[in-house]
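Below is a structure I'd like to ask you about.
What you see is the complex with one protein chain gone and the rest in place.
Going by the order they are written in, the chains are A and B; count residues from 1 in each one.
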Amino acid sequence: MGLESKTGNMGVVTTTLENVVNWSRTNSMWPLLFGLACCAIEMMGAQASNYDLSRFGMELNRASPRQSDLMIVAGRVSRKMAPVLRQLYDQMPDPKWVLAMGDCASCGGVFNNYAVVQGVDEVVPVDVYVSGCPPRPEGLIHGIVTLHEKVKKEKITHWA
Amino acid sequence: MTNIREVTVDELRHLVSDRAMTGETMLLNMGPQHPSTHGVLRLLLELDGEIVVNCIPDIGFLHTGVEKNMEAKTYLKAEVMTDRLDYLNSVGNNLTYCLAIEKLVGLDVPPRANALRVILSELQRISSHLLWLGTSCLDLAAMSVFLYTMREREMILDVMELISGQRMMTTYIRPGGVWREVPPEFVPAVQKIIDVMPGRIAEYESMLTNNLLFMERTQGIGVVSAEDCARYGLSGPVIRGSGVAFDLRKAQPYSGYEQYDFDIPTYNTGDVFGRYMVRMEEMRQSVRIVRQALSKMPAGPVQSANRKFVPPPRSEIGTSMESLIHHFKLWTEGFPAPKQSVFVTTESPRGILGVFLEGDGGPKPYRVHYVTPSFINLQSMPLLTRGHFVADVVGIIGSIDIVLGDADR
Partner (left out) sequence: MNETLEQIVKDMKERFAAQITEYAGDSTVILTPEYLLDAVQTLRGEHNFNMLIDATAVDYWPDQEPRFHMVYHLYSMLNNLILRLRVPLNGNAPHVPTLEKLYPAANWKEREVWDMFGITFDGHSDPRRIVMPYDWQGHPLRKDYPLGYEEVQFTFNAVEIDKRKPYAKE
């Protein structure tokens, strides 16, 4: 066939379906292009030249929730934004993951008041929390790699 | 958590034209989650085909309650919140707040601290403009500029980290001066930035200024006259792009800006392109100011010696009982400020940034109000977008350089 003539004889790899699916999910995880506050600037920094998030297969930010797998909640979530955030989460297709980036998204941070939701886990289920105000790009990358580790360990029985 | 309440056209009856009621024009929601609105801004566009008839901005998706929260903290602790308002100009926010406190309690700032404040504000201005350039070009579908500008921005963030340990939220400027003396690596690091920046700015200009696609997308778009700028309170690069040489650094100098020699760039077209030209030139002027400030940075202390307001250095605490008491008082109770109000304005990268601060005799501010340029500039969106294509709306939002944290507070 065409492929073999180009790549040579690739041989046979035996693995489990679980591994293949988890591997492909980790390496083409598309984040939702969704920035809220200060952390969004560091998220941009992580995607730009110096930190280059695309090394982890994360460069393709999708503007539409219907095409994305990972929601990075980058910044404080106000009471007015919370229903919008939930709606975006509901619109994402399964499987989906949420990463709470920064202190405000994780627990409210310095803003312990009437306007800010004290942790985005009150609105959507969160998989990984990244601390820092804002986290450095390395911090965000570490959070994403941690999420990859989590996804790699998912069992076939857990797939809905 | 409540559900999203739908707003009916009837509620917005006074804002949309009659044709919207019959369905002749279309109402289109843009945001709050949209790639090119620089954050969580919602625009309700009334469209006649592709042409914008009216634009109704809806803000508040990033309302953080900062002003209320600051009332519950001491003057010093409340400063941490100011960084997070306009997160692209955190140094400028700290500076304005500290200037207000200094004016309220009558505190002097040593010359070296003033020079450091100027250097940092100008570096922050460059970094803010770099991010603006990258993201607004991203909106106009010029991807590569973003990668170039972020490269230079990292150099400035490294300097911020060098002096304060934080890349963005430095809180380095404190009432009565700055937090502490800069490390010896500071001067070479800033020197390196001002050495490379002019060449890098020329590089961006070679990509954009004479680029036909860029010119087509920006020239004649979002035109605003100088009179309208004053009526709507627009300031910063927007009013300078309309040909008015208005800059608070010249008009009402603070932190020793009067010592430095710089020009106010203006451009007379008043469109998106004009604002772009103004900002590019402003970066050059900022480099010029930093160069002057760095070359004649005076020696001496970086904090006021007034121990009623400025905490004593660590070394004094071990030897002096009085210092220990001051340290304890300042970090537990804070310093009192008189029952008076002051208003301070500075020039942020986006325009007039003001702080209205009122004390009540106690250690907590009674009322803090931030007058933010993004809030005022965003108000002019209907004026700027009327009669343009939907595709130009994103270019116009980019050109007024809004930060939603700044607008919603």
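Here, a residue touches a chain if its C-beta (ideal position, glycine included) is under 8 Å from a C-beta of that chain, and two chains touch if they have at least 3 such contacts.
On a predicted model such as this, the values are computed, not experimentally measured, just so you know.
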item	value
Shown chains touched by the chain that is not drawn here	A, B
Touch criterion as defined above, residue of A:105, A:123 or A:151 at the omitted chain	A:123
Contact residue for the chain not shown (choose from B:31, B:60, B:110 or B:274)	B:60
Of B:77, B:151, B:367 or B:386, the one touching the omitted chain in the full complex	B:367
Residue among B:30, B:76 or B:104 touching the omitted chain	B:104
Where the unshown chain meets subunit A, residue by residue	79-80, 86, 107-108, 112-115, 118-119, 121-125
Hidden partner chain, residues of subunit B it touches	2, 5, 7, 11, 14-15, 59-60, 63, 65, 67-69, 72, 103-104, 106, 230-233, 244, 246, 251-252, 340-343, 345, 352, 354, 356, 358, 366-367, 369, 371, 375-376, 378-379, 408-409
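Going forward, only the chains that are shown with their structure count from here on.
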item	value
Cα-centroid distance, subunit A relative to subunit B, in whole angstrom	29
List of subunit B residues in touch with subunit A within their complex	1-4, 32-35, 39-40, 60-66, 68-69, 80-81, 84, 87-88, 131, 134-135, 146-148, 150-151, 153-154, 157, 167-169, 404-405, 408
Interfacial residue positions of subunit A with respect to subunit B in the complex	33-38, 40-42, 44-45, 48-50, 61, 63, 65, 75-76, 78, 80-84, 86-88, 110-117, 122-123, 133-134, 136
